[in-house]
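Only one protein chain is missing; all other protein chains are in place.
Entry: chain A
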Amino acid sequence: MTGKASFVYSDALLNYHFHSEHPFNQKRVLLTKDLLEAANVLHERDIIKPRLATDDELALFHDRAYIEALKKASIGQLNETEGLEYGLGTEDTPLFSGMHEASAYLVGASLTAVDSVLNGESDHALNLGGGLHHGFNRRAAGFCIYNDGAVAIKYIRENYDLKVLYVDTDAHHGDGVQWAFYDDPNVCTFSIHETGRYLFPGTGNVNERGIKAGHGYSFNLPIDAFTEDESFISVYENAFRKITEFFKPDVIVTQNGADAHCYDPLTHLCASMETYEKIPLLAHELAHKYCNGKWIALGGGGYDIWRVVPRAWAQIWNVMKTGEPANGNLPPSWLKKWEGESPVTIPSLWHDTSDVVPNIPRKEDINEKNEKALQSLLKYTKKVM
């Protein structure tokens, strides 16, 4: 059940960098690539170079005025008031030199992944630089400037006319992509995330189900703070299978934020690496079952860049390439190369040991609540009469 996989990468993807104190750090992409090369599963022939998205491509989803504002911001010519109107220059999305081009490269990388899969050059493609799901059509938000996922899906609709299932496993709700296709019955969005009661962006309730012709094609599975692997995997697998069976997509696009791990500083979820092994396995299986293998995977959030993200993201590629997640020891050469720079001790195994996840006293209540959310979501995957 394995197919040809492509890894989209160039150093240009690392230029999306707000400042050294900012939690969003694209070094994660480099660390992951390096880990895969050290593990001898990623080779030069697997890598395809991303292109820069054109203005017309960005405008498939973004407002032209917003694109122009970003170009001005890129060269320091956007004034503060105008910037704030577009969500630019805030603590979350501060201005940086060359930000338009850096962001357009991430979008271009997702389009490169799309073309590679839909032109038949590969079955699966991975752009870890993308997955910026909070971007709106004329506003930056939540560390996201251009929404590469939304642009890529518009691009698929425009150029290939395929039915797209978007699956978002970031711990934050995939709001930007959801609202972009809220009225579109040809794009089904499914986001599993920590409930918005406490966590940004606050949306993603199970009753957000789409409007007009798109009614019934938005799925949200808000799970409780401190959810662990067992419950995450159980509700996620159940929902993903039922939604795919219901929607019968032609292609699956996944957003792979790696911030539901118990080490992640920005969220309250408590997953371990087990969840990040299951996520790509399931996407891979369902892509082969329903979409002839067509699967495009993007990156996303993930703020423990040393202990969590490289391992979690590398498993996506391992599954794409070999059909299985890796296990056992991480390559010693990789650990040796980076351990000096890491402020924390990097785990030496692919899998997490059982002492990683703390004891959560309300585990049973949390699991029950998640199960309720799942049952509520599943109502819309069933025929009523």
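Please note the rule applied: a residue touches a chain if its C-beta (ideal position, glycine included) is under 8 Å from a C-beta of that chain, and two chains touch if they have at least 3 such contacts; residues count from 1.
Note that contacts and distances are computed from a predicted model.
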item	value
Among "Permease protein", "NAD-dependent epimerase/dehydratase family protein", "Acetoin utilization protein AcuB" or "TolC family protein", UniProt-listed name of the chain not shown	"Acetoin utilization protein AcuB"
Of A:Leu221, A:Ile243, A:Cys262 or A:Leu281, the residue in touch with the unshown chain	A:Cys262
Full-complex contact with the absent chain, from A:Arg64, A:Arg197 or A:His215	A:Arg197
Touch with the omitted chain, as defined above, among A:Asp175, A:Asp250 or A:Asp352	A:Asp175
Contacting the left-out chain in the complete assembly, out of A:Pro50, A:Gly129, A:Gly142 or A:Pro249	A:Gly142
Absent-chain contact - pick from A:Asp11, A:Glu44 or A:Glu91	A:Glu91
Contact footprint on chain A, counting only the chain that is left out	23, 90-92, 134, 141-143, 172, 175, 196-203, 225-226, 262-263, 265-266, 268, 270, 358
